[in-house]
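Data first, discussion second: the structure below is written as structure tokens.
Every protein chain of the complex appears in place save one, which is left out.
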Amino acid sequence: MKIGLIGTGWIGEEHVRRLAGSVAGAEVTAVSDIDPERAAAVASLAGARVIGSAEELIADPEVQAVVVTSWGPAHAEQVLACIAAGKPVFCEKPLTTEAADGLRILEAEQAHGKRLVQVGFMRRYDAGYRAIKAVLDEGGIGAPLMAHCAHRNPTQPESYHSDKPMVDTAVHEVDVLRWLLGEEFASVQVVVPRSTSKRFPHLVDPQILLLETASGARVDVEVFVNCQYGYDIQCEIVGETGAVRLPDPAAPLVRAAGRASYEIVQDFPSRFADAFDTELQEWVDSLRSGEPAGPSAWDGYAATVVTNAAVEARRTGAVVPVDLPERPAFYK
Amino acid sequence: MKIGLIGTGWIGEEHVRRLAGSVAGAEVTAVSDIDPERAAAVASLAGARVIGSAEELIADPEVQAVVVTSWGPAHAEQVLACIAAGKPVFCEKPLTTEAADGLRILEAEQAHGKRLVQVGFMRRYDAGYRAIKAVLDEGGIGAPLMAHCAHRNPTQPESYHSDKPMVDTAVHEVDVLRWLLGEEFASVQVVVPRSTSKRFPHLVDPQILLLETASGARVDVEVFVNCQYGYDIQCEIVGETGAVRLPDPAAPLVRAAGRASYEIVQDFPSRFADAFDTELQEWVDSLRSGEPAGPSAWDGYAATVVTNAAVEARRTGAVVPVDLPERPAFYK
Amino acid sequence: MKIGLIGTGWIGEEHVRRLAGSVAGAEVTAVSDIDPERAAAVASLAGARVIGSAEELIADPEVQAVVVTSWGPAHAEQVLACIAAGKPVFCEKPLTTEAADGLRILEAEQAHGKRLVQVGFMRRYDAGYRAIKAVLDEGGIGAPLMAHCAHRNPTQPESYHSDKPMVDTAVHEVDVLRWLLGEEFASVQVVVPRSTSKRFPHLVDPQILLLETASGARVDVEVFVNCQYGYDIQCEIVGETGAVRLPDPAAPLVRAAGRASYEIVQDFPSRFADAFDTELQEWVDSLRSGEPAGPSAWDGYAATVVTNAAVEARRTGAVVPVDLPERPAFYK
Partner (left out) sequence: MKIGLIGTGWIGEEHVRRLAGSVAGAEVTAVSDIDPERAAAVASLAGARVIGSAEELIADPEVQAVVVTSWGPAHAEQVLACIAAGKPVFCEKPLTTEAADGLRILEAEQAHGKRLVQVGFMRRYDAGYRAIKAVLDEGGIGAPLMAHCAHRNPTQPESYHSDKPMVDTAVHEVDVLRWLLGEEFASVQVVVPRSTSKRFPHLVDPQILLLETASGARVDVEVFVNCQYGYDIQCEIVGETGAVRLPDPAAPLVRAAGRASYEIVQDFPSRFADAFDTELQEWVDSLRSGEPAGPSAWDGYAATVVTNAAVEARRTGAVVPVDLPERPAFYK
């Protein structure tokens, strides 16, 4: 599978390295970026060509599938161009920054008639979340009633502003919870604790999302992006007969100096390294045998609608309904 | 220390057994109950006399200290009678069912001039909570910002109604969190997930309390009293530099039949057996050397005000302020 | 129960504090020590009399039961004197330092006709070991085949010599494993790793005992008394269908500075505080209702025979048989 990649920033470079170095059956043959020097540097990691523009890359006859890792506002047009060209496209989250653009993608893909788009929600490929999903599917805890989650980062740079906990960060929680619970969210409220002193002053941190699903399950998500101590993802699902908790990554327990301890990773590339590998390998595998099997354009759209509602909820203090149309049969 | 006990129901009998069988320096010499046969049966466990009424027991010259384990609505008058008699009194929670009665007790005790009243919030004596308190006091996680808690019971009888998750159950969480966080609650909201099917139909279960402290720390408490699987108390405090979690009771990990597992206790007497022992031992010890050192009448009053506000919050769906007067210097 | 205590060293003082301060139904009314000033200081903790000699204390008509916490070589005569006086006696381990003295105690007690002696093997009262015992008794792991154990102390003083890992330290492992496995040891071998540099030079540390039971179960016990990091007791029993492991004491998990950690206790009084409480409470309770129910003179004797064999095994490098007579019916 010959792949072209658009956007050679940090995550773009990571994906090039993965596709070249740890994914079987794929090669990156073309890259494009608004910064040609950066594009050349990343292209050299995989022996790929540099192509001048996203449009040309998508149109290039050698490119069989596209990875979009440009910045968020550019995603919509690039994904639409891929659909127009009939080429499979893996788009990093968010699928779109504006919900209206997501609707355009849904329409275009349905008009095309088969799935082309996959969105980069890598948590669905994490072994821990998959094991939770298996427990739920086997009825191991009965029907889910609640989820208690936390998303903690050690720190954030000054550019990280108070909408980002929803749009950039909680979007992963929103997607993986939709997937685990098997239903859509109906409303969202945000409550705001006293902010930590260990942050840039403009930032509201932590924030807590309170979500309700269509069936009335309740989810709380702590988003705390300057927790200092590590990159820490927690998730407990509580059902009618039991509860299940996401495990910490396996790490040796060291007994020394009066404490037993294990290491906590410090960033998401460490935490989800295997999930990224699996995500891209399964994407490549699914393309060889037909349509992409991972998170769809609908999943990308729904997550954006929820996180946009969460932004409004934080700003207004109100319970904000999640205004989602009915899921098209195409995406069921 | 010669102790008289009023109310020989389940918890009264437990306390008689403890005072007679595992607390040093105390003996139960008198008991009283509205059911004289029951009183006689429990008295025989400790070789105690049966006294006809609470009033007589409190007045009895041999009785040096009183334990009140009668039903809630009777607490206020019995505690007030003990104060009038100048005798130390250990009163099971709730101190009073009506907040106004709590105020009368506060006034009477202050008029008496030294502390006589201790309220039976046994969690402050649990080794796990005490270890969390030590971590907080040492600055091990920085200033607390959030707490995530759960109180789960396997089942409840039909008599358990939808206010009880607040008044009977969450009252323990409210007290222990006030103690851990070192401040009062300012408001409370209740959100209600879809109820479990495994309950009596009249009951709203689970319920989630959302509390805010005076300084803006945020606490969520899941109260789920028909969780089926066990009696399970969870508590995580998140501070500016770290987080600390209440441990499960130590239990051997058994590897068998494809799983590694440990037992979960099924009731609060098992979960808090050591805490009850320590509570009564420390109460008796403190009396020998002066005033009671445990949870005060103010603590009992404050918890009642919070749980009454939570009842209103669930009924109205609103964020309800906790209407607490300033804490008297006497109780600081 | 009026108790006289002989030997007011560290453990003697601990037992006086416990009997006075956290055991119901007992009081220490007399103490004796070769150092009268020390005796007086400890006596004052409980309002007890000081008696000039062990013999007088045992003979004192007020003393109903005796606790022997003198140094090991004095145990035999004092326990024999208690038996001669027909008084129950709780003797700290080791029951005797010489196995021959243990035989004399066994004979004297059998001649007396009912049990009077209990030996201070407190691990049988630890909640973790008791839970393991329950798993074994329920068949939770099938018939035991192996046990893997470790006994680690942070450091030892200069007076601790190379026989002590057996005689003073592993004696607890030997007793609790006899109790858990329900059978006697048949042989013992000792293998000696390279010694740690963090010890006094005369000491062989660590040492590993390899024990075989009568039925052929195999036990390895690491004894490492300068492990630096904490007081740490580990035990895993492996049976035909599963395995069970002694839990670490419950302690909150703290997430801070890139690690999740919990505290390890630093000494045995912290590790076994509850076990000591339970041990003395149950001893007092059992006396009120008849004979002592805890570890018997036979248990004390058998442990001494095993640890003496282990001393020989270390010195010779050989597999040393445990030369134990048949257990008298009196002790079954």
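Order as written gives the chain letters A, B and C; numbering starts at 1 within each chain.
Going forward, contacts are C-beta pairs under 8 Å (C-beta built on N, C-alpha and C of every residue); 3 or more make two chains touch, one makes a residue touch a chain.
Everything quoted here is computed from the prediction, not taken from an experiment.
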Subject >> Touch with the omitted chain, as defined above, among C:102, C:120, C:165 or C:206 >> reply: C:206
Subject >> Of B:44, B:197 or B:261, the residue in touch with the unshown chain >> reply: B:261
Subject >> Hidden partner chain, touching residue among A:84, A:100, A:214 or A:253 >> reply: A:253
Subject >> Positions on chain A where the hidden chain makes contact >> reply: 19-26, 127-128, 131-132, 135, 140-141, 241-257, 262-263, 274, 281, 285
Subject >> Residue numbers in chain C that touch the chain omitted from display >> reply: 142-143, 145-146, 148, 150, 191-194, 196-198, 206, 208, 210, 212, 215-218, 220, 222, 224, 227-229, 232, 238, 240-243
**OP:** Quickly run down the residues of chain B that touch the omitted chain.
**Re:** 228-230, 232, 248, 255-264, 266
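Operating definition for what follows: only the chains that are shown with their structure count from here on.
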Subject >> Interface residue overlap between copies chain A and chain C, same or different (over half shared) >> reply: same
Subject >> From chain C, the most remote chain by mean C-alpha position >> reply: A
Original post:
Any idea how many Å lie between the Cα centroids of chain A and chain B?
Top reply: 44
Original post:
Between chain A and chain C, what is the separation of their C-alpha centroids in Å?
Top reply: 57
**OP:** For chain B, write out the residues touching at least two other chains, lowest number first.
**Re:** 241-243
